[in-house]
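Just one protein chain is left out here, and the rest sit where they should.
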Amino acid sequence: MKRKFKINRQVLRKSEEIFYRVLMILSTSIIIIALLAIIISILVKGIPSLSWSMISQTPKGGYYFGKEGGILNAIIGSLYLSFGATMLALVFSLPLALYMNIHKMKQKNVVNVIRFFLDLLWGIPSIVYGAFGFTIMVYFGLRTSLLAGIITVTLFIIPIMVRSMDEVLKTVPKGLLESAFSLGSTRSETAFRVMLRQCIPGMITAILLAFGRAIGDAAAVLFTAGYTDYIPNSLSQPTATLPLSVFFQLSSPIPEVQSRAYASAVVLTAIVLIISIASRGFSSRYQKNRIK
Amino acid sequence: MINGTKINIEDLNLYIGKKHILKDINVKIPEKKLTVILGPSGCGKTTLLKSLNRLTDLYPEVKTQGKIFNGTDDILHPNTEITELRKKMGLLAQSPYPLPMSIYDNITYGLRISGRRKKRYLNKRVEYYLRQVSLWEEVKDRLKDPASALSIGQQQRLCLARGLSVDPEIILADEPTSALDPVSSREIEELFLKLKQRYTIVMVTHILRQARRVADYVIFMYLGEIIEHGTAEQIFEHPQNPITKSYIKGTYS
Partner (left out) sequence: MKSLLVPSFKIRRNLRDKSSSFWMKCCYYLVLSMPFILLTGLLIKSSLLFGEKTFSELIFSSEWKPLSGKFGFLPFILSSLWITFISIAIAAPVCLLTAIYLTQYAKRFVLKVMHPVIDILAGIPSVIYGVWGIIIIVPFVSKVASWFNIHSSGYSILAGSVVLSVMVIPFVLNILIEVYRSIPIELSEASLSLGATKWETIKKVLTRKAFPGIISSFGLGISRAFGETIAVLMVVGNVVQIPKGIFQAGYPLPALIANNYGEMLSIPMYDSALMLAALILFIVVTFFNLGSRYLIMHYEKKV
């Protein structure tokens, strides 16, 4: 009698584990399926209306009623904007990341405070940055422009960039730093010659990550960069961006324009995927070259 | 001097990835004695200990060949009921890892898992095992406190009591004093000397003096092989192998 009970318990314990394992495999598959569904649905809808003229021309007259033209303005605009923002963010992020890991190496409290603030800033939604940027713009009497877009996006990718760089620099063994100091190099020499050389692939990954964020974000540029059919040729002109071109074209009632929105989505997805794959390549190389 | 055999290891080979970690291990571990696995660090002592209750299953790259008999059951056989097998062996790790629950629940965890739920029975068992490791007087007023609130030495004794709670036949101890201060280490050693009347104890250590203090039987390992094994007297007084000799003399570097 007792023996039977015991066997039942064993069966119960086993089947509970199997039940949950099935659930786990299911939820893992859900994630994979979701990704496939996103990419496939975008491709299926977008590929048919993707053409060379789509990506090599700016909108011509009547484009938004389904006439000729392309989204070159948005592609170039997005690249300008993201490139500008990434470069500008780099000017602030790299020194700060190095500062945290070299100058304040011994002051754990300072570093933790910076990390805390960066995490706080990272958490703030881009729409808030956008609204804030817009307010500042209005305050200074500026109009929507490439420059305003770049500044807003810079603010919002700085925490991303610094934190990713910080993660990379954190892994540099302290002994390497100390030996550099003991050879008599100044802190900035240590920073730029020793640390950076050790971490270049990881740094590039961090920069690419920030670039990917910059090119994909719509909410921050919605207010600040404006939208135009022309490729901007100065910082003070407004610029189109890819996410917004997808967004605007999709809200059009005309089917041709809508299908172009899908094609634009394919372009944007492709750019982001390329960046993601490139940064994977760098980070895996980084894993190999790192001194442990 | 050595009578019964508790564990019989035959032709055990263990690989992690392509690395050959344990090479042709053949040894018998005596019953109700304290067996010490001795050797320099990185020689595979801990791996040997963990393959005894198949904790090596946790590492996907590990491959084992050979046989380990506990009585007539082959531990490494894939059909072995692994939870029952592990219950026969209490484990004491390098540093204490109390489960994230109260002192009381740490002891009752194993019992509840095997289906014992009666409050009175559990209370009795908790007191019994805590007394076994002389912890009862220190903690009887705060059984509901989290186990992590205890001192390191107390935690290690709690872990020992937890291991005893499922009534094992064998205690596996992996350098159980390496995280402890000298006083707590001594307490653990004395407990082991007391417990070996009733349990077969296998202890890994690289501290020679500790081995001298407690061992009945010694297995000396070097680079994944058993170089020499025998009673404590044989190994410490008349070592045969030159490597063992130099290690015992303390000239090993």
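Think of it as A and B in the order they're written, each chain with its own count starting at 1.
Basically, a residue touches a chain if its C-beta (ideal position, glycine included) is under 8 Å from a C-beta of that chain, and two chains touch if they have at least 3 such contacts.
No experiment lies behind these values; they were computed from the predicted model shown.
Here the chain not displayed is in touch, across the complete complex, with A, B. Contact with the chain not shown here comes from a single listed residue; of A:Ile71, A:Ile114 or A:Val257, that residue is A:Ile114. Between the chain not shown and the residues B:Ile29, B:Met89, B:Val218 or B:Ile248, the one that touches is B:Met89. Within the whole complex, the absent chain has one touching residue among A:Ile158, A:Cys199 or A:Val257, and that is A:Ile158. From the options A:Leu88, A:Ala218 or A:Ile231, the residue with contact to the chain not on display is A:Ala218. Interface with the hidden chain, as seen from chain B, comprises residues 50, 53, 55, 58, 60, 83-84, 86-87, 89-91, 93-95, 97, 99-101, 109-110, 113-114, 148, 159, 162-163, 165-166, 172.
On the side of chain A, touch with the chain left out of the figure occurs at residues 13-14, 16-17, 20-21, 23-28, 30-32, 34-35, 37-38, 41-42, 45, 92-93, 95-96, 98-99, 103, 113-114, 116-121, 123-132, 134-136, 138, 155, 158-159, 162, 186-189, 191-192, 209, 212, 215-219, 222-223, 243-244, 246-247, 250, 261-262, 265, 268-269, 272-273, 275-276, 280.
Operating definition for what follows: only the chains that are shown with their structure count from here on.
Chain A and chain B have centres, each the mean of its CA atoms, that are 50 Å apart.
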